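A single protein chain has been omitted; all remaining protein chains appear in their positions.
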Amino acid sequence: KTLKLAMDADPESLDPHVQLSGGMLQYSHMVFDPLVRFTKEGGFEPRLAEKWEVIDPLTTRFYLRKGVKFHSGSAFTAKDVAWTLDRLKKSDDFKGLFEPFTVAVAVDDHTVDLKTSKPYALVLAMATYLFPMDSAYYTGTDDQGKPKDAIVKTDHSFANKNASGTGPFKLIKREHGVVLELDRFADYWDKASKGNVSKIIFTPIPENAARVAALLSGGVDWIQPVPPQDYPRLEKEKNIQLVTMPGTRIITFQLNQKRKPELANPKVRLAIDYAIDSVTMVDKLLKGAATPAGQQGPEGMAGFDPTLTPRQDLEKAKALMKEAGYEKGFEATMICTNNRYVNDEKICEATVGMLAKIGIKVALTTYPKAQYWDNFDAQIADIQLIGWHPDTEDSANYSEYLLMCPNKETGYGQYNSGNYCNKALDELLMQAAVETDLAKRSELLRKVERIAYEDGAYVPLHWQNLSWAAKKGVHLEPIVNIMDFPYFGDLVID
Amino acid sequence: MSTALVSIRNVVKHFDISGGLLEQLRFSGGRPTLKRTVVHALNNVSLDVRQGETLAVVGESGCGKSTLARAVVCLHQPNSGEIRYRDQRIDHLPPAKLLPFRTRLQMIFQDPYASLNPRMPVQRILEEPLRFHHPNLNAAQVAERVAAVMEQVGVRASWAKQYPHEFSGGQRQRISIARALIVDPECIVADEPISALDVSIQAQILNLMMDLQESHNLTYLFISHDLNVVRRIATRVAVMYLGSLCELATARQLFETPRHPYTQALLSAIPTLGRGRRKRIRLTGELSTPINLPRGCVFHPRCPYAYEPCRLEVPSPLTQPDGAVVACHALRDGRI
Amino acid sequence: MPAAWGRFADSHLMYSFRRDTVAKASLGILLVLLVSSFACPWIAPTNPYDPASLDLMMAQTPPAWMEGGAPDQLPAFVLGADDQGRDLLSTMLYGMRVSLVIGLGAVLVQAVLGIAIGLTAGYLGNRVEILLMRLADVQLSFSTLLVAIFIGAMFRTAFGVASYERLAVPILICIIGLAEWPQYARTVRASVLAEKKKEYVEAARVVGLPTWRIMLRHILPNTLSPVLVISTVQVANAMMTEAGLSFLGFGMPVTQPSLGSLINAGFEYLLSGSWWITIFPGSLLVVLILSINLLGDFCRDVMNPRLYKGM
Amino acid sequence: MHAMTTPSPAAPLLEVKNLEVSFPTKTKTLVAVRDVSFTLHRGERLGLVGESGAGKSITGFSILKLISRPGRISGGSILFEGRDLAPLSEQEMRPLRGDRISMIFQDPMMTLNPVLTIGTQMVETLQAHRRLSRREAQDIAIETLRAVRIPSPEKRMAQYPHQFSGGMRQRIVIAIALLTRPSLIIADEPTTALDVTIQAEILDLLLELAEHEGMGLLLITHDLAVVSQVTDRVAVMYAGRIVEIGPTEQVVHAPQHPYTQGLLAALPQTHAGEPGTGRLAQIHGIMPSLYNTPTGCAFHPRCPVRIHACSEDAPALRPCGQTGVLAACHLVE
């Protein structure tokens, strides 16, 4: 059966190591297979690794599945895993993530040891990013005399144009930005999978309305993401099913304490948090397509604290402003993207209105994403919007980038444009980084969230929901998950 | 000739119509060359306009009459040669230095519909030159002068608020004349002032011009293609052909004894009232254009008397015993 | 002045106007729209540009007569509310004012630039002309959107975020003005070339008037009627361009929506049933542009049917 | 074609009776031509002279029923070879135009379509009226071009109008008029746009051909001298009416109507005697606009000899003695 698929963008490349992005990972799950993968519930499910064990604090051993074939026909062995890890560590995008790993040692053809430099809690989580590549296929030089394993972002490379993985689908045709055609791989190892999709035709449709229209008019069978304003319409439609799920991308405002002295006052920051009504915002602007947030990590992630609920109280906000001595309010500037997050512009617009109610006059400027980040880094405004999705699917990641004191050397606080800096919080995070006991670690992270909450370190708004819509008969529900990597290999179509 | 008011000396005027560098690019024999397209509008013309006379310039369309007129009033800068006004060279003066001569030399144009700015009422059209040249006049003086001039040309002063489109062609031509008169010039260059008008109106304008000449002691350089008109008004007549002067003589000499073959042909072609016509001289041969001027005498391809030297050499204007100037090899060599 | 008025009233233009129902109707509609948009601070039920007036709870309230409308709050929310909870009617009025200001302002900029360039090119001719007209060609071969994106980004960097909101209107005016001057330049140049040949220009030169004076006092007034004609079309175009820019995310700041950005913002709700958010401003924009276009067509038909942009 | 009555040799070729042409305009109806009557016999050449706007062209065009909208023939009849053209429809007129009646326009620059070769423009005329193959039509065209003295006509057929000089173009227009051997040619100012030397040639040619082919010629011009050289009879128009009509010789040498007299007197060549002397006789004022023609005789405001009756009623054409001249003036006996 053929699945006509439309997403907002197609993978940047066919080389899974060229860029770390949602699109690339979605693609990787189609054409490649990871060692292990997340289940819907957040647990781990064996894929190419049948089982695994921790040999010592620095070594995890993976037992690989036998009889697995690459699309090129060569057999999958431990050597491929070692080769892939090596390559990952050369990739600009992935080398940060795989920093803790030192080497993968092939014990035998079907056993491989992953070694880390210090005890590391997230070995398995990282193993979900390890999509073994066909080392034989990617070795040697191509017809232009370039090495086939080169990772090249902006130019021609063998891996950008060709792919051989062990995944359920085999590359047939790819026209960048136009179409990606995949066929079911006949020798796919997972015979247990009920998946019956024999062909995927993947078209990127960046424009929201166009994407929805394509589904409505029957031009495609599956779209993602679905713009929230169209939920009611799609829900009404009998032939269409819509599935949403809370995601892990948190949307926040950062309040720049360095630029704007007023914002260095925690009372003002809290007042702002109280003034912004994220519940109504989610309800009205996002049609419930998000979960109002009071902290960074959503439920289910380590460090989630159910008591940290979204704050909303206009009177309290006014009182706080008064206490802080800004009864009359002040002026501030704000920048936002206008095509990066779901309805980002509208959210900011509404925020301006809400802040006006406590006397803060906000001048809002919005940018397309291509121009946004330079301005974000330059911290050109007092209040800046940022959304964050942890690549590691782990909650410490949020704080490391968004809350820790900015430090050029270590790279911590790289996106902390609020310049919030709290040594205690940094300390807790450093501890959590080396804590392998998950419960203890979770406790540390909970503390982090609480400190930030009480300090008004930033303004949490909501977690964006993930959304998919498909025609009836496409069994969408079972294969989607909060990481937004639908496992199309397992998709069943009636 | 001490009485010369305007002297035109060996004036050459070419118009380069070849456009930008890229448009000149041609290929000849596979090699790129730059080819210019030049209109030879005036080739070495010399004339004197004497004080008080009416010098008429006649010739067929495209022979350079208007170009000559425009060169005299310094609208065109000649490529070579000089224009003198009372022995002062004026053709290369910068606009500021030229201003004093602008009041002495004025011009009347052919098309009564195009020569008045349609967005200005008559009053402003007439005021503008006056105010410009005499900034110290006060409003009353200006108004008085405007009224006086309008009176002189026979336009009612009460019409000063009207716009040009509210007037007939003849009246517009009168306003044109008034505009030229208002700065009190000595010499007026009139470029076919009556050819766009009806016969009955033509007579009115011609009479007006003659009246004004007397009352203001004007000198006219009168451009026309109508030989009948020229015969009436001109003191002397210059005949031009393809940018060259063929013959210059007093009106009587010219109409009684035309000497240049072209003048003869021209005169024989004028339609006259009644059947009894003089024998027409038939011109044969291709018409030349000012872009590809024939070598030698420009008239030779159509000239019944053309012989060898005409094809080779440009005839120089020779003064005849009776004072007429004729540029013709055949005449010089006594063949006619 | 009365004389001039009398002449105008007697003119061919006025005569044809009096007989043309469509033209009269469009002028009427246009006047109503103009007046109501510029009087919006007094007639609009709320001030939608005041962020404090936003009430997200009212977001997407349907028009008062529909189920779920808010008839108790009249006159506010007659036509419902937009996605931010602004009274739609007020927002449309304010938005129309912004659109009109941008349209008129941009046309002014275009006209000044285009006329200056067209006049110089046409009158001086030769090298100047070739240079300027090449420039216009280059400019034409970019799309307005492209130019707008470039200039917009530059302006934003140059003026900083704080003042962007305040300067958005003048910036958009400059952008659209800079992007579309060639239309004027070409039209003006064409008519200057025609006028230049006429003898009244030579007469002015014979008088000895300086070049600039001939250009400004004699030639310019005679090239204005085509300018007037294309101006109507250009106002409509400028408003459309602004809408297009909003569509691509380069338009007015979201807190001060123009009609164009209002339509765009509402578009996403079209399929979901909140049709009024886009249909009302959309229809208003169409009516506004249509009335301008119809007037422009009328002027063109009467004054010079052969005037087309870019000729 | 079937309706064509066989022309009786006695009937005049063209007989215009009380022709009236009017242009309904926005405010009122403008009568451009009023009560015009004349006859033209086979082989005869009639001149129509008058100032600009006098209605000459309109009269000419109305014979072919080619008056541009909103103008229309609002009265009178046009008998061509005995048949009234006034009530005919476009469809019925088409076979006549260019076949029995040809027309020559004023400006040869504007009459020939600039984007078609002259060959095309000649052949299409022939093919519109005759069942001819392209080849045959071309041969006829070449012959005709030769007749109007265009050198190497075969080559010239493939050229475009702008490749010819003004005089040549006018010859081509004449050639096109002659293609179908019409019995009447209407020439509207055929030489006004040309230089004198060329004008003389064209007039000679026209005269020669008209005589040779025995065609009727209606020559419209404002130049009395031209008329006097070419035509047998002449009609003088003023403000939409014929004020004098008669044998050319008579009209030119002994004009009856004050307007004709004034016109002739105003010609610069009239007193051919002394060049450079004296004023021209002039008619004061201008021709009235057709929007407000004065009551009575339209010429009376300018007339030097007007009497009281002139401003009251319009005089009809009346014969002046035995000269064959008709004049519309109260003073003519």
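Letters A, B, C and D mark the chains in the order given here, with residues in each chain numbered from 1 onward.
Following the convention adopted for this analysis, a contact is a pair of C-beta atoms (placed from the backbone, for glycine too) under 8 Å apart; a residue touches a chain by one contact, two chains touch by 3 or more.
Note that contacts and distances are computed from a predicted model.
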| item | value |
| --- | --- |
| Among "Putative ABC transporter", "Phosphate-import permease protein PhnE", "Multisubunit sodium/proton antiporter, MrpF subunit" or "Dihydroorotate oxidase B, electron transfer subunit", the UniProt name of the subunit that does not appear here | "Putative ABC transporter" |
| Option from C:Leu79, C:Ala106 or C:Leu285 whose C-beta touches the chain left out | C:Leu285 |
| Selected residue (touches chain absent from view) among C:Leu140, C:Ala194 or C:Leu224 | C:Leu140 |
| Touch with the omitted chain, as defined above, among D:Leu46, D:Leu112 or D:Met168 | D:Leu112 |
| Identified contact with the non-displayed chain, of A:Gly42, A:Gly73, A:Gly96 or A:Gly325 | A:Gly96 |
| Positions on chain C contacted by the hidden chain, ascending | 22, 134, 137-138, 140-146, 149-150, 153-154, 157, 236, 240, 243-244, 247-248, 260, 263-264, 267, 270-271, 282, 285-286, 289-290, 293-294, 297, 300, 305-306, 308-311 |
| Footprint left on chain A by the chain that the document does not show | 6, 12-13, 19-21, 92-93, 95-97, 152-157, 160, 175-178, 203, 205-207, 209-211, 213-214, 216-219, 339, 368-371, 373-374, 388-389, 391, 397, 401, 408, 411, 414-415 |
| Absent chain, residues of chain D that touch it | 64, 66, 68, 90, 94-99, 102-103, 105-107, 110-117, 124-125, 128-129, 160, 162, 176 |
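Note that only the chains that are shown with their structure count from here on.
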| item | value |
| --- | --- |
| Chain A and chain B, separation of their C-alpha mean positions in angstrom | 86 |
| Distance between chain centroids, defined by C-alpha means - chain C, chain D (Å) | 53 |
| Overlap residues in chain D, where contacts from two or more other chains coincide | none |
| Complete list of chain pairs which touch one another | A-C, B-C, B-D |
| Chain C-facing residues of chain B, complex | 20, 70, 73, 75, 95, 98-99, 102, 105-107, 109-111, 114-119, 128-129, 132-133, 161, 176, 179, 183 |
| Chain C to chain B touching residues, read off their complex | 3, 130, 198-200, 202-210, 218, 221-222 |
| Contacting residues of chain C [partner chain A, same complex] | 50-57, 59-60, 83-85, 153, 156, 160-166, 249-250, 253-255, 265, 267-274 |
